[in-house]
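Shown here: the complex without one of its protein chains, the others still in place.
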Amino acid sequence: MIRFEGVQRQYGSVRALAGLDLEINDGELVALLGPSGCGKTTALRILGGFDHPTAGRLLVDGKDITGVPANKRDMGMVFQAYSLFPNMDVRNNVAFGLRIRREDRATRLKHADDLLELVGLVEHADRYPHQLSGGQQQRVAIARALAIEPKVLLLDEPLSALDARVRAQLRVEIRNLQQRLGITTLFVTHDQSEALSMADRVGVMYAGRLEQLDTPENVYRKPATQFVAEFVGAMNRLPGRVGDAGEVQVLGQRLNMLNPEGRGPGAAVDALLRPEAVSVVRDSAGAGEITQRTFLGASVRLEVTLDGGQRVLVEASSHDAGVTVGSRVGLKILAEAVVVADPGTVAAPEAVPAVV
Amino acid sequence: MGGAWLGMAPFTVYVLIFLGLPLYEVIHGAFTSDADQLTLHNFSTIFSSSEYWIPLKNSLILSAWTAGLGAVLGTWLAAAVVATPHGSMLRRVVSSASGVLAYFGGVALAFMLIAAYGRPPGGVLTTWLKDIGIDLYAQGFNISSLFGVGIAYVFFQVPLMVILITPALEGLRPQWQEAAESLGASKLEYARHVAVPVMTPPFLGALLVLFGNAFAAYATVLALVGVTVPLVPAAIEAAINGNVLVNQDRIAFALGVEMILVVSIVMVFYWMVQRRARRWLQ
Partner (left out) sequence: MSAVGGGPGPGLLAGAALIEEIEEAGAPRPPRRGRQRPKAWRVLILVVAFLFYLIPFAAAVKYSLIQPDGSFGFDNYSQIISNSDVRSSLYTSLEISAISAVAVIAVMLPTVVLVRLRLPKLTLMLEGVTILPLVVPPIVIAAGLAHLQGSAPEWLVRLWFNHPLTGLTPTYVVLAMPFTYRALDTGVRAIDLRTLVDASRSLGASWFTTMVRVILPNVETAVLGAVFLTIAICMGEVVLSSIMLYNGVLPVEMIQIGAQSPGISVAISVLGLVFVFLLLFSLSFIAGRRRGSTSVRVI
């Protein structure tokens, strides 16, 4: 089990990590998700030993490894790009870690071939990195990292430099491999769909802080902070008012508040609602009008403009979206509870302790 | 399309006249006798007489050691500079200074060295050293000698190496070292298995360039010593403007062809090494 305890990283006046507390369980894949500069890569590099914290500790199975140099940490690392050694062919790249561990030539080359088999590249074993495509190179990088049978696998945005189709394919392959081998993994990405589809738990980060750490479903459906709510997926901000019984009135409906702290009756708030939590109903006396319709294949995204000028994004499946631009519709909120924010504010992160 | 070919005319004509003509003179002259017949006599002369063997030997040895020293020191210096960020003052100063010396060197460099290391009381540094008891000239040192020329060459070989090897050093991606470390390698093991093999072709290539550079150089020699030094370019000048024997032009041309040959061989090796390097560092 891996634990970050109060890990901080400061570069002069820049605070890359502001007290990170995080636990990764054995065999789990945790994805760190966030915009550039949020500290996710810093956290990964600190774990790998390529950066050192200015405060806090790192523990692996109870042992403090904060001072242990990178080459003694028994962690496999896969970088975003360019990490294969250009002067060695694929097989020798994969066998490199074994060579350092003084495995004899025949054994380590056999080992390498086995791993290449695992990632489906054994026919390319004699090729050189510059002869492979981006996706192939990353597969080799993964095989190389796994060759030393590390305790932990670290992946630093491994798919970001690849094109969309390869990315989607590799995503599944990596997850399957990880589950098959049961290897504890920390995966850093700025791509939500990657994080949500691959991880056992997702840690959303912003400005050096962990905003929320929870299963993908919970992060999506029950965002803990405004930032998480608005960063993950699309989000509507609908004006509402807090009622007497601690609920909020939005679009004529009553909803429970997921974060009622400090909001008394009568307070004006913005309710944060996902497009798929709202549906439209044909209604000639309805509250709004369809002003835009975007066909996305499996779904249709509608923009409904209310009479007050407010715009609402609605996601409907292609089946139900028979409405056309210009039709009058009514809106129905499908959710029962909602996260609220102060009206008109941009998401300012509220410090939230790590949800374990 | 005709217009495009016509557009090449200025360049082509220019090169034919101002490069082709002198070149033709040299090659034609080297292979013909005074009676205008094809002969290899000129070459047999320069390869058999010690008068021409010695300058060749000197030129080759001088080029070799100044290239070697320049390559090693230059790489060391470049490695130290590469670690600093691009816009830093140190970086700018080093790259500008390298450009000045590698390029503009020659005469200005020679005079700078004469001013510093000339025979006392002329040379500022040698005079100072003599005053504190170290008389270099009494020990046989002389800046206006073959060795002095070598010292001068090192002065511009080092910056030249810095210019040539810096791109290769920067091509060493930090991910390689980090990947190696994550796989358990120490810094030394990384150097041995990755950095050195990757750097070897560019290093050799640059070394060859330094060699060719020194071999063909002459400006510094002229400013520092003059025509009397036993090096091939000086031998060529002596043959052309010769006071001793008139009409030595053909010898000069043969020596010229000899120089072209040496440099061509160096360039061929260079091209071979570059091909290997380019393949790896896509």
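A and B label the chains in the order they appear, each numbered from 1.
The criterion applied here is as follows: contacts are C-beta pairs under 8 Å (C-beta built on N, C-alpha and C of every residue); 3 or more make two chains touch, one makes a residue touch a chain.
Since this is a predicted model, take the numbers as computed values, not measurements.
For chain B, the residues in touch with the chain missing from this view are 1, 4-5, 7-8, 10-11, 14-15, 17-19, 21-26, 29, 73, 76-77, 79-81, 83, 85-87, 90-93, 95-118, 122-125, 155-156, 158, 160, 163-164, 166-167, 208-210, 212-220, 222-223, 233, 236-237, 240-241, 249, 252-253, 256-257, 259-260, 263-264, 266-267, 270.
The criterion applied here is as follows: only the chains that are shown with their structure count from here on.
Interface of chain B with chain A (complex): residues 173, 175-176, 178-186, 189, 193-194, 197-198, 279-282. Put simply, chain A touches chain B in their complex at residues 48-50, 69-77, 79, 81-87, 96-97, 99-101, 128, 130, 141, 144-145, 147-148, 154.
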